[in-house]
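Supplied in structure tokens, the structure appears directly below.
A selection of the complex's chains, in situ.
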């Protein structure tokens, strides 16, 4: 109990709402645990790209002598080699959300479920429009997790009469969500539903539809569980009947478990999947975290 | 002899005028071609609604790019405009929210927030200007630095997440974005007003002349008793003020700001300025060209969304190509410094 | 009101015991100077003597290291950067002070725009500009961009700019260096008009005949020292030269050695047309000095630039040593042994923000390669040679080319061109702004080059040197060759008549 441990936490820079949430929950967990366990020290670093994130890992090992690492790799494929180096240096490794391109590296993998998000959303669309309908898809950035979500969604609505009129990238960003939606509205006279894939995009898309006076003719599904959207679902909004969780909070879970490994050497290794569940009016309350900036 | 002197000076300024007309043609030509392309691709392209959408969207970067035209004409550059806009939007939200309890959610709070936004912009811009003129640091470096600083500040203020405007306050505020003056959306009205004033300032005021002179040859300007540093600083302060104005219009749009707000607006603004025919090395600038440039950039995005031919993966490539072509239509008047 | 002009009047502007150093480099040593209302006070001296520095101090652009300036008898510290214009002290810089992107009208009023509350009265500005240019008989459109003007027109714009300010003291640093007779006459008309109004004029020139004509008093500087201030009428060209150079100046021009008639043609130009010139044909023989006379803008530079591939050739043919040549770039013409020295030293000749060495060798870097690497040692030796040969005077080797005095910049450019040891040399206004002493040297160098079989095309607006050096003279007008003069036809009168179109083929 007297031995002190240093845990490195490496997360992406808050370059959009969700990663902002990740940073927030990571910071929160670190502060909480440092109070709770005097013999735990944390090193928190945020990285805008994999070059920086790789550098952060090197620095943590070389200059901060970490005993364990919790990492949410911005670009898992690019980070695999660097994370393997940490592992080979004999450190405990917890990977969050995104799967590395090489199996068997992490001691603990707290997996986000990107395909799951697409699948769950597809399920809802199927039961919400049994006789099919016209929908548009606003995607994130052209990176793998976006692809996983969209592919799973497409597979999910396979064989139904749900027709995807169009899909464009809205870069997980409100302005682009707004622009793309505006143009979709110009382009398609009747849209029955919109999958915005992420709640930041959703905010923009909603605004566009509202301005065009067509927000009551269609409904929207976002993703991730941004507080502002959760509140709408909770209030039983017609435009936003549900949301699909993809909770940045998972990073806190990972940090907690890793901490437990060191202070209580509890059995925490293995894989733990954080499911993307459907958030409805009924269960929204349990996703409505107080004073989150996300 | 004097007669001879007059004779021997052959050509009237035909060359000059011609070059100008050609230069002017460039951006307009590109605009025209894009309009035709858009109309061909989608029947709804030429609708009033779509055009209004485009211009309204263009207004934010447009207002900023107008400021950039002054900075660039004077031989400077400002990379910090995007993150400055995000920072100011965040500050406005924080200030308004903090005032609502005491002053209520009416125009009182909102008005103060707006004023604060403009002032912060002015100060931020002036700070850039001071570092460039008094500090004698390359503008590229100064504003690359302040880009980082402003971006970090908004992230810090938002605690990594998103700042949301108080709901009643945003009801008060929103007309400033979604409202109309004589059937014209407010942002468009403001954009046009700013453009007109700026065009006049550029062509008809001593300020406009002096920045062109400074951009063309700083030494000459200094020897002509022009207060070079003061004028320079003014262009950056003006840029800051206009960034503030853009932020003031942006806040009511979503009532929020976060670290991804206005990312890379600086590149779009500069691109618009150059597409418009202003020379990046300074000495010559034209506001109306910048306005056309901004519209061109918005048109590209709009057209890409209205068509189904190009894979979304290739959007950026299409954009890049158009930008090059737009400028190719008006060869860069490269005057050796 | 009548102002008693000339010698009785009290000095308007006076410099007392002025010294100036740049860094630890002294360039002026306690110089006294004054100018009176209604007089023309000329300053002459060798290149680098300190003339420009002195008048920059007199107009506030430089501050003296020691000594005082008195204006209307009161000791003053002049404000910097041309703010002294507000006090009525106006300077025409030796190097142009015009921004290439601006239009003529903007340049004339730059920093002094006619404006109310920051809003300019463009109409009035354009009107005033047009008037000014007319009084100077300059026919350039006020809306033309500066970078479309020829060197002479730029100079005239500078003059227009200067007289547009109602100056009490008007200082001109070699205003006539790039002007031909026509413009010079107009300038002198204006100077007379101004002196009649009681304006004090300070006038710098290396053309002694002009100085004799226009000046009331003449001050001579040498190496930063005041040699003397004398009444112009007491001065003869020889005595002036002696005082400037510190030695007698006999036979300014070397004796002519006509090349023998059967000397081979090294260059033949046939029906050459290009922007600015039409149907130009001539031959150049081995060892010949071929003068090109003509009013400024008559197309002489155009011919040169078209030959060496700097200007697009619309039609015509060029033969070098009997073989047809098409030069697409200077590199190619240089390889064929033809070198061109521009008259626009600041814009096209020298890298003003670089040192002397890189400037000298820029044209001929390949000669200084050891393997693939530059041999700075051999560059330095080249510089030392050039400095000796052309008497380039820099107070120290590290100055940037832009810090050299005007004339020394010109010499550096001469050196740069000669480095390429061309068989055919086209010199455009080669002695622009060069003092008599050095002129003499350069004239002898040119003659020597011809004597050793090099061929020279000499473009000059200074008739005397065309007459003094050329074996044959071609006169241009409106971009055409309108006359050829040989032997004793070569006279000022003949050339002028052709230039004016009073004689010779119609243009």
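Note that the chains take the letters A, B and C in the order they are written out, and that residue 1 is the start of every chain.
Throughout what follows, a contact is a pair of C-beta atoms (placed from the backbone, for glycine too) under 8 Å apart; a residue touches a chain by one contact, two chains touch by 3 or more.
Because the structure is predicted, anything quoted here is derived from the model rather than measured.
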Quiz prompt | Displayed chains are single representatives; whole-complex counts | solution = A x1, B x2, C x1
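Keep in mind that, in the parts below, only the chains that are shown with their structure count from here on.
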Exercise. Mind having a look at which chain is the central one, using mean CA positions?
Key: B
Quiz item: By CA centroid distance, what chain is farthest from subunit A?
Solution: C
Quiz item: When the centre of a chain is set as the mean of its C-alpha atoms, what distance in Å lies between subunit B and subunit C?
Solution: 44
Quiz item: Can you give the whole-Å distance between the Cα centres of subunit A and subunit B?
Solution: 34
Exercise. Could you put a whole-Å number on the gap between the CA centroids of subunit A and subunit C?
Key: 72
Practice problem: Please give the residue numbers of subunit B that touch subunit C in the complex, ascending. | Solution: 1-2, 4-6, 8-10, 12-13, 15-17, 200, 204-207, 209-210, 212-213, 215-217, 219-226, 279, 283-284, 335-337
Self-check item: subunit B-facing residues of subunit A, complex
Solution: 13-17, 20-21, 23-24, 27, 139, 142, 166-169, 172-175, 178-180, 182-184, 186-187, 200, 203-204, 207, 211-212, 226, 228, 292-294
Quiz item: For subunit C, which residues count as touching subunit B in their complex?
Solution: 61, 81-83, 85-86, 93, 97-102, 106, 110-113, 115, 118-120, 122, 137-141, 143-145, 147-148, 153, 181-183, 185-186, 295-298, 347, 477-479, 499-501
